[in-house]
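Right, one structure below, let's go through it.
Subset of chains shown; positions unchanged.
Think of it as A and B in the order they're written, each chain with its own count starting at 1.
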Amino acid sequence: MSPSPQESAELQRYFGERLITQNVGEEIFSFAAGIFPTCRSITGEGVRRTLREIQSHIALEMSEVPTGTEVFDWTIPREWNIRDAYIKDGEGAKIVDFAQSNLHVMSYSIPVRKRLSLAELKKHVHTLPEQPDLIPYRTSYYSEDWSFCMTHRQLEALQDETYEAVIDSSLEDGFLTYGEYLHEGETDEEFLLSAHVCHPSLANDNCSGVALLTHLARRMVGLKTRYSYRFLFAPGTIGAIAWLARNEEASSRIKHGLVVSMVGDGGGPTYKKSRRGDSAIDRAVAHVLRHSGLTSTIEVFSPYGYDERQYCSPGFNLPVGLFQRSKHGMIPQYHTSADNLSFIKPEHLLESYSLIVRTIDIIENNAVYCNTIPKCEPQLGRRGLYGRIGGKKDIATENMAMLWVLNLSDGAHSLLDIAERSDLPFQVVRRVAQVLQAHGLLTNPRAAIFGSFATGAAS
Amino acid sequence: MSPSPQESAELQRYFGERLITQNVGEEIFSFAAGIFPTCRSITGEGVRRTLREIQSHIALEMSEVPTGTEVFDWTIPREWNIRDAYIKDGEGAKIVDFAQSNLHVMSYSIPVRKRLSLAELKKHVHTLPEQPDLIPYRTSYYSEDWSFCMTHRQLEALQDETYEAVIDSSLEDGFLTYGEYLHEGETDEEFLLSAHVCHPSLANDNCSGVALLTHLARRMVGLKTRYSYRFLFAPGTIGAIAWLARNEEASSRIKHGLVVSMVGDGGGPTYKKSRRGDSAIDRAVAHVLRHSGLTSTIEVFSPYGYDERQYCSPGFNLPVGLFQRSKHGMIPQYHTSADNLSFIKPEHLLESYSLIVRTIDIIENNAVYCNTIPKCEPQLGRRGLYGRIGGKKDIATENMAMLWVLNLSDGAHSLLDIAERSDLPFQVVRRVAQVLQAHGLLTNPRAAIFGSFATGAAS
């Protein structure tokens, strides 16, 4: 679904060459690869390091929320950091080593340094018996515990001897860290783009989302937009809750939003609608996916998933949906060591990126126009607007789009309404609307406010 | 679909052990068998005897409406009673005998005692040529006539001789009789449960319905409920019309209702919606059937059927649906001698009974709650409400149910709304709502009025 040259040109007319180019996929992949090795959790140095990587591309503002701070029903936990961890066998050989994979230690494991029998050790080991070559990803944020994660084959190979288990971690008063970046548009109405940054070395979940949003933000710098775009990089659940608690009033400015996660694999795309179900974002993504040529899935809202759970809690009920490729939890790589850099691909990242840019294009340009000659059709032919005899398929589509836009531009239908009813791509509908407006056949009653978007001009 | 032990326990928490036990099916069958032999019609001693049988279980109040009373567009007819009837052949042998089956005489046949040729006799005989071994059930309430009903084989075996036809019946001024029983709840809003009592020895139609409602009423005695439950046992059509005419104003208290008929066979279940189509009762039954594991059918309202025709006439338009197993008229046993005690089974009666109890459970407990922590999710884990690692399927379902209840309990969604949207059984949704309420995470704004139902306490 990488856009055709013609489509790229089309999008560029709106968002400038910065937004979609063929090398975006490689850029995003490269950034994801750079942050992949870092051990992240919901607090700690790993998150900070990741946010500093983002700062090397955009002017990310970092926030630190102290341990013990109450955020709605939750309390910021102690900060967790880890330096090293391993299991040594009776002969002192490291049979499991955190330096090899940070998935080997359950996130938020308390410090440990003890010798124990195989039977005792097994009480602190997670494996995946049905995927015996993969290390699972496990967490225990809110109940004090410790565990190692390993492949089931590793576990089965262990002898009945005495082991030394060491987790050199710390759980101390500190901070929860999140970063945000605001692309300011002509209005202070916001489009929220949110990615969780709390997972360790899992490439798709969510190095991919963090990388995609970082590069989207970077490419939008200097771009004139109608909405302001808030990019939020926060730990899952507690990070989103902390942000909402500290921005309770400001959150009412969010008119559209996407949680972006797992966007580097070749599955889906999958879109889960906001709790409202008929928000502009829901309709915009559905439209983009329908015309993408991909086998996509639109799911209704459910209260299980990523941070849309918080944005869509009843006290906020924000119009925020979840954009991903394969659905979380539905693929064998999910939350295992198989979610590594070979699982994500530049072409999928480019595709995901393009779909999100097209969605933004709709949100930005979804104006309601009025036909200036509403009684009978205007005579398109004498204005040179009507395809001549023979007409190519593209011309036929444009002709139909013009008739649809003129017929439905009665002040009650937006361009997206028209695109949906005519089953034509939004881009075509928007393009002919601009042509018709240029010929004086359409007016945009909101032109005084949103004039620049009527023409989609980039600065 | 007999409830699992766990489900039984669950229901009992709401309606007490009285309501669902494994022996209910046998009890209902036994009562149906007891009233089966009685010859009933729309008036007469058969109805009275049947109502007295019901009185042996519940404090049924009997009403007698005199012949000639005008009830809306109808007039109470003369009372019909029958002592004996037979056809004797030329040698005086009874070839058809009312004592063998009360279906042999068309209901409301006028008295007859005459000798006639085979040709003359045939004008007064009904058979079922396509079901030659069955006796049909026929009536002629409002036009004076007489007939015998017999198997087609009997008719074909008749010789061309002189027969003696005797119907020792009477049509005299008297009464139409119906019985009703009110289980008083905390409010005077009523749930109507109505069964017709006018059919002679037809087991499914409607000894089954009469027996089911009798035992439901009996087991509800002493049970604390939100609604008052009116059990009405009346002759079909004219009985329901008489009741409505004498309770015109009171009928406005009926907020939910079911006509219950033919509930002992293994077909269906079939539910015909009320004329309104979206009443609480319609949604509740549909939900119960959807989660019953049975191959059920939901039909839209049509003005042909049982007494819902009267309850749903436009001048009343009550929210009353029709609950049955096989759809009336759609099975070969319908209105024939094959609708006997071998056609109905205790297990089907238990199943039907359980489905109705579950429906009542929804109507009783379908409250609207408010999430007390509507902004972001409450932290279920620290309250011990969230399933731990590994989680069994049941725990996963309960977790999802908790998230759904919290997410949608915004004062605008009832528990049934939530059950429908989440596609979870109402029982699970209601159970977790109680748990969440016990932890202070939900409030019921109507608690002051309907407090006892929030906890479903039985007295």
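The rule is short, and it goes like this: contacts are C-beta pairs under 8 Å (C-beta built on N, C-alpha and C of every residue); 3 or more make two chains touch, one makes a residue touch a chain.
Just so we're clear, the structure is a prediction, and the values are computed from it rather than from any experiment.
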{"item": "Homomeric complex, total chain copies (2 given)", "value": "3"}
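Keep in mind that, in the parts below, only the chains that are shown with their structure count from here on.
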{"item": "Distance from chain B to chain A - Cα centre to Cα centre, in angstrom", "value": "54"}
{"item": "Residues on chain B engaged by chain A in the complex (per definition of touch)", "value": "371, 373-379, 381-382, 389, 400, 403-404, 406-410, 422"}
{"item": "Partner chain B, residues of chain A touching it in the complex", "value": "71-74, 138, 142-143, 237, 240-241, 244-245, 248, 275, 302-304, 309-310, 312-317"}
